[in-house]
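Part of the complex only, each chain left as placed.
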Amino acid sequence: MNMMKHMHIVLFIVFLYTSNPSFSYANDICVAETNINTPSGYECKPQDKLTVDDFVFSGFVPGEIKKPFNVKLTVVSAEKLRGLNGLGLSAARVDIGINGTVAMHVHPDESELLMMVQGKVTAGFVTTEKAYVKDIKVGDVFVFPKGQLHFLINSGTEIAIAFVAYSSSTPTFQFLDDLLFGKNHLNTSIIAQTTFLDVAQIEKLKGRFGGSGSG
Amino acid sequence: MNMMKHMHIVLFIVFLYTSNPSFSYANDICVAETNINTPSGYECKPQDKLTVDDFVFSGFVPGEIKKPFNVKLTVVSAEKLRGLNGLGLSAARVDIGINGTVAMHVHPDESELLMMVQGKVTAGFVTTEKAYVKDIKVGDVFVFPKGQLHFLINSGTEIAIAFVAYSSSTPTFQFLDDLLFGKNHLNTSIIAQTTFLDVAQIEKLKGRFGGSGSG
Amino acid sequence: MNMMKHMHIVLFIVFLYTSNPSFSYANDICVAETNINTPSGYECKPQDKLTVDDFVFSGFVPGEIKKPFNVKLTVVSAEKLRGLNGLGLSAARVDIGINGTVAMHVHPDESELLMMVQGKVTAGFVTTEKAYVKDIKVGDVFVFPKGQLHFLINSGTEIAIAFVAYSSSTPTFQFLDDLLFGKNHLNTSIIAQTTFLDVAQIEKLKGRFGGSGSG
């Protein structure tokens, strides 16, 4: 390479753009616009409007761990960190107070990877054939495969903190108690017939989780 | 767990929602709005507008089996059962009258699973190397892999009924006779050159299937 | 096209194969060999070993509907219908006796499409925000989106029969009672802490569903 070659390079860049006016340089980034949602994610923000703040979320901070579950769950999905859109990734910070529990739940379309930041938990998921349960501590990583019912219990003597990642940009949370006894008001007789729980047990938990729908 | 813990649970639920106002619980469901279509499917209906009827279709019913093919095909895709959107599933009810035929066709982007409900058919698909053909009856299931040319012939003595499932939410049907001789008006000389059919045969079938486009 | 051209065609076919000896004509079909399994499905059977029976399953037949659930479930996945491998489709026949129930369950990685063949059922799935429940009958189709907890109850006066399709070739079934109270032997205190069910209720259902694991 001689020097003469290099002297023209800035000029070249200009020509390149002139001859390819609609050429898209960074189209594989699709930051969410929140007004239109599709099965693959939200509408893309135009590339020339992107800023670094589309890729940063600043809310993984301590906060009041509310009774009675003693849990604080901070989820960062494509709605809050718009740069996640279309990338198949999201995250959450979970703070579990002493004696606290992240109750039995399922993410219908996400696997979850849990990384302990502080404290100890008993983590587990259940399949029909086996219960996979283990006490984990700082330094441990635990994976919950997609669509499996799972839980966390603080098994230590301090607040437990974990960072978790999900394999979609818009994870959803279906807590078993909300599904069976919550404000979706699923009919008590249906619950009894399809779970074999006693009606008294169902009504008791509906009282706690906000459900009605007796019958 | 003691009773004191449980007494606070309803309160907790309220706090949870207050501190996460934009938290989406069921976003993996994307019921179709029909006005905007993308490669991954239609725009999602807002979650709070969903009803059970978005997940139900009531048209798998008997109907007049029209001559001359003696076939009635009832397709339920995301356009009709909007809850199918983005799920990679759809279905059809096929009624084939006596001597009826579902003629040679291809689904460009779907595999198909056929379950017999009544009667008997000869089902088959063809690859360059082998023809896979079998007489099937009530109790049988037949799979047609994606993009293969296939057919059904009523081989029994009553109306044959089958339920079929497709591996996309918007299946498409390309009947060979429509493609070659139908209202797309493909030029006769092109057909002759690319299929080696005789011109007389092409013109005869164009007369039957609505095609013109001689040349 | 004149006749001279056509006289040479058979000869051509021979040449084509000679010059492309490893050319695969039907490789998009990957019929399962059952010994090696991967995230995308089973190892493919060689194309020259395929027969039509790789694409047919003949077990969607009536059978004894066993008490106490009064349900008979016949699943056809890639293990039984090897042509399903890699196609993202499978199916089941469900027979539900009078008063029978397909109890609350989840398919961790499949959507489900239900087509009624005989009788009536109450079908439903539950999200945190709403319960989607409907009485459906012959002629109706119902879709259960991926990963949602759902159920069927025979609401008629005869055996109910449905054909269902799943959006994967190897569907899995996680019945809630098996998960919580079954032979996976999940510890009673964990169940109590993560579901808020009473210990007495848990022990009662463990007695019925085969679970032990007290503690």
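We just call them A, B and C in the order they show up, numbering each chain from 1.
What we mean here is this: a residue touches a chain if its C-beta (ideal position, glycine included) is under 8 Å from a C-beta of that chain, and two chains touch if they have at least 3 such contacts.
These figures come from a predicted structure and were not determined experimentally.
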Tell me how many copies the full complex contains, given that 3 of them appear here.
6
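Here is the rule we go by: only the chains that are shown with their structure count from here on.
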Which chain's mean C-alpha position is nearest the mean C-alpha position of the whole protein set?
C
Farthest from subunit C in C-alpha centre terms, which chain would that be?
A
Taking the mean of the CA coordinates per chain, how far is subunit A from subunit C in Å?
27
Averaged over CA atoms, how far is the centre of subunit B from the centre of subunit C? Could you give it in whole Å?
18
Of all residues in subunit C, the ones touching two or more other chains:
124, 127-130, 133, 145-148, 193, 196
Please name which positions on subunit B make contact with subunit A in the complex.
5-13, 15-16, 19-20, 22-28, 30, 36, 38-44, 85-86
Subunit B touches which residues of subunit C in the complex?
1, 6, 9, 25-26, 28-29, 47-48, 50-53, 55-61, 76, 81, 83-84, 87-91, 93, 111-113, 115-117, 124-125, 127-130, 132-134, 136, 138-148, 163, 165-167, 192-193, 196
Subunit A residues within the subunit B interface of the complex
36-40, 63, 66-69, 73, 75, 77, 79-80, 108-109, 168, 170, 172-174, 178, 182-183, 208-210
